[in-house]
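Missing here: one protein chain of the complex. Every other protein chain is in place.
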Amino acid sequence: MAGLSALAILAILGPLVAIGLILLLRSPRWSPYLALVGAVAGLCGALLGLWAKAGDAIPGTLVLPGLPNLPLRLIISPTTSLLSTVVAMVSFLVMLYAVGYMQEEAALPRFFAEMSLFVAAMQLLVLAGDWLLIIVGWELIALASYLLIGFWYERPGVRQAATRAFLTTRAADFGLYIGVFALVSQTQTSEIAPTLEVSGTAATVAGLGFLLAAIGKSAQIPLQGWLQDAMAGPTPVSALLHSATLVAAGPILLLRVYPVLNGSVLIIIGIVGGVTALLTGLTALAQVDLKRMLAASTSSQLGFMLLALGAGSPGAALLHLVFHAAMKSSLFLGAGIFQHKYHSTNFSEIAAKGGGRAYPPVYLCFVIAGLALAGVPPLAGFWSKDAIIAATFASAQAWLFTPLVLLGTLLTGSYVGRALRLLWPKPESISREVNANKSAVSGWMLTGLVSLTGLATTSGLLVKPIGQLVGQEIPENGLALVLGLAVALVGLLVGWFELIGSFWQRLAQGNFRLDDWLKVLLVQPVLLLARVVSRADGWLHSGVLGVGRTGLNMARRVAGFDSRLHGAVVLTGRAGLDLARLSRQTDERGIDRLIAWMVRNIRLLGGRVRELPSGLVHQELLLTAAAVILLLGLILISR
Amino acid sequence: MITLIIALLVGAALFGIGLYGVLSQTNLVMIMMGVELMLGAALVNLVAFWRFLHPGAYSGQMFFLIIMVVMALEMVVGFGMALARFRAKGSVEMEEAVELKG
Partner (left out) sequence: MILQTLAVAFFGLVAVWFSIVVFRTKSMVRSALALLGAMVALGLLFLALEAEFLGVLQLMMMATEMSVMAIFMVMFMMDPGGLGQMEMTHQKKLSLVAGIVGGLVAALLALLVDWGALVQAQNLDMPERQNYNLGMEIMGRSMLIFETAGVTILVSMIAGTLLAIVSRTQTTEGQE
């Protein structure tokens, strides 16, 4: 079986080879298909790895020759192969959709090469068995996401969004380095498995570092803002970014290092996740833009995953990660179709031009995926969310985590309900423009959307197999089931009838902006300091003026003495001048005349020679060349 | 014997081409290209002489290094001048450089 599991490396190599071919051919016609073939190869590899590892407790390790004494390892365990399958599956379907979505773009080779790079880097990160490879993958997805968010770099604001995403995630990556250094310096090996046995202070430091990295990458409070700006990229990018790849890296990292995390770190993780789930849920509720709402919802759902981790149930977190990938990507693909049809993602503009029901299949998929996200049985989100609620019941901090998760579920229901309501206008208002625009939805896009929605619908059946596969207990609790469902339904109703006033609207719309906090915490103290310094400067200035004035007074006194000296000097000078006049007269009569005659003649000669050099470089060079050739000829004759 | 002659002929050809370039081009940078070619011809000759006449005398290779230094210096000074001239006149065409006339 080891041989078969080694094929999982195809998951990385497939997209990589696709990049190579795309960049080699640079053909706008073929690059989408090349990327698709690469994604299929990756999917095959991931599935083979999964099949080979199903029911096999011992993880397969693939040692690649790296630097001397520093081999690079890939690990193919049930968990990693499951995650790799999810990544491959989602990326394949999104790629399928992108073929249709990007049809009219010019820079297709660039787009598909960047997409494939994104997928390959994510697979590397997922399958890495080595800290070195994790860092490489982590950095590469940051780079790829920067490139993809900035894909339409000529549009206003896009570059800033890309830069913001890159800088925020990169700043938080500092945590990853701290964590890795803490672990590696304790164990002297870069392989992941042995480093996870570290305990004590090093483990706490590493855990907090990893948490920081995950906060940045997964857009948790207080670094959540970049994710909404990242909507500036093409919609397939958002779909990929928000479901299985970029943002999922945070929970994946925390899942991998779960054994290192000790109790206090887990509580902090849970609190960060819970607060994020609440605040970004409120943000989502206040958004007026479909894609931005989905972005806020992504932060919120990732908060649930961290909450589950903090509650001590990695199984529930993994389950939600997998299901969320399918649900969120199908929501984004639906949003992308609306965007193509209406040329806008603003709720009111979509509604004015006919809304969701103008195109029933898409709206249906959107509704299914939305309900799944809200947690309505028997769709996928129901199972994972109930697992999370049950996990919080079982945790030691149930008093803290349970209200957080229930409120979060309520909010999820509300914003889903609100979005569905806003997309529901009457069919009479369908304008002609929309009908004419029907071609904007191609078969490629629908295939991707429907398949992903299908996944979101049916994957609820996979709860038990997944639990068995990764060997983690998926928590269950009858009370949690009922409570979760009740809260979700209430939320849906609240959202549908828009029972929320504008109380939160203004606060939440601004996304609890970090900028304001920065202003209070950093800018104002700096300004204060500047004012103090400037006042000190004033004192210094007047002091300097005082010194200057004393100097001037002294100078005046010295000047008086000086003028007396001056009179004496003038007397001596006059005598000297008389002497000089005498000697000049002798000079002019005799020596001067001779010199003048010589100068005149030399000038005449110079004037003649002056006509030879023209001042033009090439003509003078020609003279030089002639001289050189003359010299060579002399050598030739006299040899 | 024949190899030495071939190498020297290559050097002569490069020298001639470089000379033509230096004299015929109007652009300062193109003139520098011609100079580079002529220096390259010198390099070929030096290596050929070292290899076929005095392989034990490493001052030949030393000379090669010095010529290489001269090439680099030529680039530095030439580009420095080109930059200064471009800034002052907006062009590096040597036909316009008549203020060199004394």
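Think of it as A and B in the order they're written, each chain with its own count starting at 1.
Following the convention adopted for this analysis, a contact is a pair of C-beta atoms (placed from the backbone, for glycine too) under 8 Å apart; a residue touches a chain by one contact, two chains touch by 3 or more.
A quick note: this is a predicted structure, and the numbers were derived from the prediction, not measured.
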Contact list for the unshown chain, restricted to visible chains: A, B
Absent-chain contact - pick from A:S348, A:T458, A:N553 or A:Q619: A:Q619
For chain A, the residues touching the chain missing from this view: 618-619, 622, 625-626, 628-629, 632-633, 635-636, 639
Residues from chain B at the interface with the omitted partner, ascending: 1-30, 32-34, 36-37, 40-41, 43-44, 47-48, 50-56, 58-59, 61-62, 64-66, 68-69, 71-73, 75-77, 79-84, 86-87, 91-92, 95
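The rule is short, and it goes like this: only the chains that are shown with their structure count from here on.
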Chain A partner contacts - residues on chain B that touch it in the complex: 19, 22-24, 26, 31, 94-95, 97-102
Chain B-touching residues of chain A, taken from the complex the two chains share: 610, 613-618, 621-622, 625
